[in-house]
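Quick notes on the structure that follows.
Missing here: one protein chain of the complex. Every other protein chain is in place.
Up next, subunit A:
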Amino acid sequence: MTYDDTTGSLASLDGTDSAVLGRLAEVWARVDPVPADLVDRIGFSLTLDALHTEVAELRRVASAPAGVRADETSIEAETITFTTDVLTVMITVHAEGDVVRLDGWVTPAGRLSVELHQAGTVTSTDSDDEGRFVLEDLVRGPSRLVMRRAEEPGVPVVTPMVEL
C-alpha cells in the first residue's frame, strides 16, 4: 500500500496543527451546521426505502413561495414540484394553524394511490381521474409521498423527504 507517505506526513502533524484543525471543525460546524433533523430524516428514509427496493427517486424541481404571504395572514403556501421519468407531481402545502393541508396534482393524469409517510404514520388517499388529490389535517414535520400506479403497483414512486 502507499500509506507510508501518509504516515510520514502524519508524524509531522504537531499539537498546534491539531489545535488549529479542531478549532476549524468547530468554526465550520457553527457557520454551516448540519440541519438538526437531517440524521433522523435519513434514518426514516432508509427504513422506508428498505420496504421497497425499486423506488423511483423524484427530484425537487423548484420550490417557491406562492399565494398569500405569511405576514399578511396566518396562511402560508408553498408549491414544490417533483419529477421522474414516469410522472410529475406538484404539491401545494397550506399551513392552517397547527395542521397542514396538501393539494397534489399528478401528471400524466390518472388514478393512483397516494400515501403520505410521516414519522410513524401513513395517511392514504387516491387521486381522481385528473390526477388531483388532497390530504388534510396533517401534522407538520418531515414527510414524503409514496405513489403507486395501477399498472405497476410494485414499483412505487417516492419523493425525497420534505418539511411540511
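Convention: a residue touches a chain if its C-beta (ideal position, glycine included) is under 8 Å from a C-beta of that chain, and two chains touch if they have at least 3 such contacts; residues count from 1.
Assume contacts and distances are computed from a predicted model.
*Asks:* For the chain that's not shown, choose its UniProt protein name out of "ABC transporter ATP-binding protein", "Sigma-70 family RNA polymerase sigma factor", "NADH-ubiquinone oxidoreductase, chain 4L" or "Spermidine/putrescine transport system permease protein".
*Replies:* Per the UniProt record, that chain is "Sigma-70 family RNA polymerase sigma factor".
*Asks:* Contact with the hidden chain only, please: which subunit A residues?
*Replies:* 2-3, 5-6, 8-10, 12-13, 15-32, 34-35, 38-39, 41-43, 45-46, 49-50, 53, 57, 59-64, 160-161
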